[in-house]
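Some notes on the structure that comes next.
Apart from one protein chain that is not included, each protein chain of the complex appears where it belongs.
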Amino acid sequence: MIYFRSDYSQGAHPKVMEALMKTNMEHTDGYGLDAHCEHASQMIRELIGIEDCEVHMMVGGTPCNVTIIAASLKPYESVIAVRSGHAYFHETGGVEATGHRIVAMEGENGKLTPELIDRAWDEYEDEHTPLPRMVYISQPTEIGSIYNKSEMKALADKCKERDMLLYVDGARLGSALTCRENDLNLKELASFCDAFYIGGTKNGALFGEALVIKNKQMRDHFRFMMKRQCGLLAKGRLIGVQFEALLDGGMDSIYFSMAAHANQLASELREGLSKMNVRFYSESQTNQVFPILPVEVVRELENDFFFYEWAPEKEGMIPIRLVTAWGTEKADIREFLEKTRKIMKMQE
Amino acid sequence: MIYFRSDYSQGAHPKVMEALMKTNMEHTDGYGLDAHCEHASQMIRELIGIEDCEVHMMVGGTPCNVTIIAASLKPYESVIAVRSGHAYFHETGGVEATGHRIVAMEGENGKLTPELIDRAWDEYEDEHTPLPRMVYISQPTEIGSIYNKSEMKALADKCKERDMLLYVDGARLGSALTCRENDLNLKELASFCDAFYIGGTKNGALFGEALVIKNKQMRDHFRFMMKRQCGLLAKGRLIGVQFEALLDGGMDSIYFSMAAHANQLASELREGLSKMNVRFYSESQTNQVFPILPVEVVRELENDFFFYEWAPEKEGMIPIRLVTAWGTEKADIREFLEKTRKIMKMQE
Amino acid sequence: MIYFRSDYSQGAHPKVMEALMKTNMEHTDGYGLDAHCEHASQMIRELIGIEDCEVHMMVGGTPCNVTIIAASLKPYESVIAVRSGHAYFHETGGVEATGHRIVAMEGENGKLTPELIDRAWDEYEDEHTPLPRMVYISQPTEIGSIYNKSEMKALADKCKERDMLLYVDGARLGSALTCRENDLNLKELASFCDAFYIGGTKNGALFGEALVIKNKQMRDHFRFMMKRQCGLLAKGRLIGVQFEALLDGGMDSIYFSMAAHANQLASELREGLSKMNVRFYSESQTNQVFPILPVEVVRELENDFFFYEWAPEKEGMIPIRLVTAWGTEKADIREFLEKTRKIMKMQE
Partner (left out) sequence: MIYFRSDYSQGAHPKVMEALMKTNMEHTDGYGLDAHCEHASQMIRELIGIEDCEVHMMVGGTPCNVTIIAASLKPYESVIAVRSGHAYFHETGGVEATGHRIVAMEGENGKLTPELIDRAWDEYEDEHTPLPRMVYISQPTEIGSIYNKSEMKALADKCKERDMLLYVDGARLGSALTCRENDLNLKELASFCDAFYIGGTKNGALFGEALVIKNKQMRDHFRFMMKRQCGLLAKGRLIGVQFEALLDGGMDSIYFSMAAHANQLASELREGLSKMNVRFYSESQTNQVFPILPVEVVRELENDFFFYEWAPEKEGMIPIRLVTAWGTEKADIREFLEKTRKIMKMQE
């Protein structure tokens, strides 16, 4: 069985495991108050070129999203996001559990735009309506598309105009930054937003995300919020150690080479499928591919490959999601394409 | 200044005030545990023809909506509603404050349909998504439209199919039931849903709504929820006394005659405006009228009439909302129509 | 049946009803945005001698407590209160429903002290513990005792030292201020705290409390919080009208004479019972009396009087609560004392 199920189906990149083994018997203080977390944070500050920010080592993406939103908003304030955004779509109402509404908008190719933000504001009147105060986006989006530099800037400008905070969910940030079509680099991304996280779980770590908070108000007592929202790990140093390994070498680190590798293989999948005249559910440019295939083809493929069906069958066709990762191999792609070609031929 | 601002701009119908005066010096137990509340509840049970239900006297509509939702759902469960629904649109996130998502759908003329419910379910997958468990509708809707008998039945059927609860916000229930275009009566409405409330605030009471809960699970410890959610009035009997007065005479009570009166005057407004070729923002059939008027006309009218602008100006036109109530007089309608005609003429 | 059940067993003082009748047919804007609310607020500003504050007309005491706490605290912050305090003891966890802990301390005669506040702080360490940020007291307390001027000052000083907010639940504020043993006046009370409310429900109103917020941060977007927490009344002017009537005449208004009347009758109850060698559950100085009586006496009294048993039976004795109010008459007291004397004699 070949896995295109997710980018978190294996353990960690061998260099990450090596770092964990090497530091295993060290004694440190708990809860992220250790030299590894401090060192990893400093590496990140340098990478993004911003000294004046806080970096918090979080267990996962949902804790990042829920905690930063709960920490940043007053009770009557809301978040604007696209309906397919992870915080709305795939976190079982974790944000609402903290008392905040996500104003969910139909995105354009999975993306939020300044116009959509304005439209969300049309629902705001006065004390009878929640007050929009944060924009949540994922970079790349849940369906693999990216915000390029001018799109990011437009969102940042709109947020300033509306006195809103801009937060970027970077679960697959490496994938967005190493995407060939993208003209946005890490420093620019960091400069545009109030907070974002650098995702580890989906890019070669066992788990862990590095949440960067630039905005001073959002930082206030953040560790209290981490603990309250179940996001403070006892052996916090584990995340620090992993990010030291992931980011060792800066822009030449495995963090970026793993993401580039996954993107590359996804491109090959997309190209191979396009040649078979397959259409796609979304215009993804990163490590996710969403071909729409005949039901019978999908059923056959399921014998050898493990992946998600992404939406219900419609007129005999099903959109599936194929995810590549640091551990995906060229041979996996080749095999998938060959198998698909063969099945499709047989079905003709 | 003539008020078309809302149906709660005056005090109470004189008969309601009389009842409050007459019972004022009585001593009773607090929190709705008194003979007036019990009597009013029994009157309601008879009116709806359902003995096996609980009736709770609530202070207002928002407490009704928030409390019944918080009481009925498990933490991970959500409510489906239209985007213009009161619980979503005009309660400042009161429902989300209790930890639940409202899955907001674009309504059709302000209404939810079985198809929209199915579409909301498309967002549901498994433990990564909230589980839809309640349908919230207003009867009439926030923009004055009504669900007729077959529409109500279709929603009730869909709810049963999906194992969902059906809850009806009856802030203006009298208006829906006395609407000439409606073929739905109170007993039928009660039979279709799991819970609903009979609104007093917007139909001649000082304040107060009678929440009827048929579903046994939703009743469980409901008074605990009322207290917890700030909806239990110390002198609860005040609501009981008011409903005794409002519903005295059953279907011939002032509750229904006041609503019919308001509907009638709204019809006259609509007809008068239609004759001037005014278009409307929504197809209202009840006591709200939403004409779209030129900005200059609106500005002139504001000198003599008090009403809401319902949506932002667009190409020189503004939709306004005119609400009639038990205290609105025929002369008010006449004056509004005459004034409007005069202004529009001058503007030509 | 004579009622000593509560100070909210009757409707409103006749002057309050008169004001409601007189203004009943007026049209005003909703939600407290009307001239009566504004006028009543101004009357209060003058009474307390503080111009720079907000006054909000709230439906009841629990909504006051829950809303001001939810509005003032960050998610990880907590409130210190005595275990018998209303917000802890009798609001079904309404405060916790907004995500905040009440750090509950055993009070001294129902009161909080600077030492108890310090002891509550002993539980605070760092990001692993909630951060105490508000002190909640009732004046008078739930068991009828009062904070005199020096006690109030000591609490206020401790709050400043600890950077905490001081909030006073004034459900029975009239009773505290007209208590003969009290050397604290309204202006002083107002000067000591960050926010407090002037209770109407338990002192002659149908319902309604006037919440005074001095502290600027606590005022921020407070009306949003009122709506979100179900505490914004559609016909808000009803509370304004009632407070106009209650406070008409300032310190000579019925608000204070009603409270003084209730206190006076409670004193007579206490004195009469003391002469029969009855002991008391608490040292109340206001309109509540807590005699501890033999079970048999209580059972006999229950035939003619309606009151709460305040705590479980212990060794044949039960503490009961007798509450006097504006509507209580001298004859009620006389009858209670005579009856009690007679029963106790028979039991000897």
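The first chain written gets the first letter, and so on, giving A, B and C; residue counts start at 1 in each chain.
To be clear about the criterion, a contact is a pair of C-beta atoms (placed from the backbone, for glycine too) under 8 Å apart; a residue touches a chain by one contact, two chains touch by 3 or more.
On a predicted model such as this, the values are computed, not experimentally measured, just so you know.
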| item | value |
| --- | --- |
| Selected residue (touches chain absent from view) among A:Met57, A:Leu238 or A:Ile320 | A:Leu238 |
| Touching residue (missing chain; options B:Arg180, B:His221, B:Arg299 or B:Lys342) | B:His221 |
| Options C:Ile2, C:Leu20, C:Leu47 or C:Ala97, residue touching the unrepresented chain | C:Ala97 |
| Residues of subunit A (touch criterion as defined above) contacting the omitted chain | 1, 3, 5-6, 8-12, 14, 17, 20-21, 23-30, 59-63, 66-67, 91-94, 97-98, 201-202, 206-207, 224, 227-235, 238, 306, 327 |
| For subunit B, the residues touching the chain missing from this view | 31, 70-71, 74-76, 98-99, 127-128, 130-131, 220-221, 223-228, 232 |
| Absent chain, residues of subunit C that touch it | 75-76, 78, 83, 89-93, 96-102, 104, 122-123, 127-130, 311-312 |
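Here is the rule we use: only the chains that are shown with their structure count from here on.
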| item | value |
| --- | --- |
| Most distant chain from subunit C, judged by the mean position of its C-alpha atoms | A |
| Centroid spacing, where centroids are CA-atom means, of subunit A and subunit B in whole angstrom | 42 |
| CA centroid of subunit A to CA centroid of subunit C, Å | 51 |
| Subunit B: positions in contact with at least two other chains | 91-93, 97-98 |
